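In this view, the complex is presented without one of its protein chains, the others remaining in place.
On to chain A.
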Amino acid sequence: MAGLLGRRLALVVPLLAVILLFTFLLVRISGSDPVGLLAGPTATTEEIALVRASLALDQPVWVQFGVYFGRVLQGDLGQSWLSNRPVLEEILDRAPATIELLFWGVLIGAGIGIPAGLRAAFRPDGGFDQVTRFLSLLGFSVPTYWLGLIMLFVFFYLLGWAPPGMGRIDLFLTPPDRVTGSYLIDGLLAADWEAAGSAFAQLVLPVLCVAIIAAAPIIKQTRAIALEVLASDYIRYARAQGLPDRQIRAMALRNSMTPVVTFIGTEITGLVGTTSLIEYVFAWGGLGQYGLSAIIAGDFAVVQGYVLVLALFSVLVFLVVDVFVLLTEPRAGAAP
């Protein structure tokens, strides 16, 4: 077990190197020259050459990669030419907002999706199954931004239940002191009930959007996995053993968990993209919105840093999933 864990962790190192190579190439193949942008339209040829040399862009490609690699390892992701601030700083500022949204969204999505999928699988083609199948199809088909807009239209504009989708906390409130970066948790930690309440109210709609988008495939996948488990030899044999229904269901649940968690892991990485659109609609100010703006504005250093951070996030998610599987699955690492 410890050996397996160690090997899995060691795998992260070459993975990171390859990711860095890709983010480096990303800008190289984009074809545009950042030097012109940095030096400005009135720069002389000498100035341009100076900037080029300062960026090591007059060196061969592999030297450039070496420079980039070294900088990244030192935590230097470059500067945003829009804000002139270090990219890493800006990313760290915004990351908690996105993580908060994603965390609650996936947690609620899985909290709805897994039990619903299981229940549907226990009685395939029953009433519950028909309803959840329809709803999950709906969740699949709805465009993300449209869902966000409709939510705002209904719950803010028509019903007035929710605050306007303008950021993570009421505009007239001061955010609580930063501990985790989540206004809700920080507000609770600081016992600032007003801030925490506002942060919570702001969270509800975007989190619901993420949860709905996340739950649809989780329901479908859990149902399919549980159906397969329920049709397996060991469940059939458990029935032949006269085990109580409760135990058989628990057995089915446990045996479905590894593939379901693995699926949710892959889903989370995809949801980051979905979340960016939701962030846009709700003016969330998280990473996704930041990355999208940077892409539109052509802010290379930011795009590069954004992609790098997303890749690191995926690596981390898969690592967590693999560790979970290693810890819960006795067959992990066994010869097939």
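By our rule, contacts are C-beta pairs under 8 Å (C-beta built on N, C-alpha and C of every residue); 3 or more make two chains touch, one makes a residue touch a chain; residues count from 1.
As a working rule, contacts and distances are computed from a predicted model.
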Name of the absent chain as recorded in UniProt (options "ATP synthase subunit a", "Cytochrome c oxidase subunit 1", "DNA/RNA helicase, SNF2 family" or "ABC transporter ATP-binding protein"): "ABC transporter ATP-binding protein"
Listed residues A:L15, A:L92, A:M251 or A:V315, member touching the removed chain: A:M251
Footprint left on chain A by the chain that the document does not show: 232-234, 236-244, 247, 251, 254-255, 329-331, 334
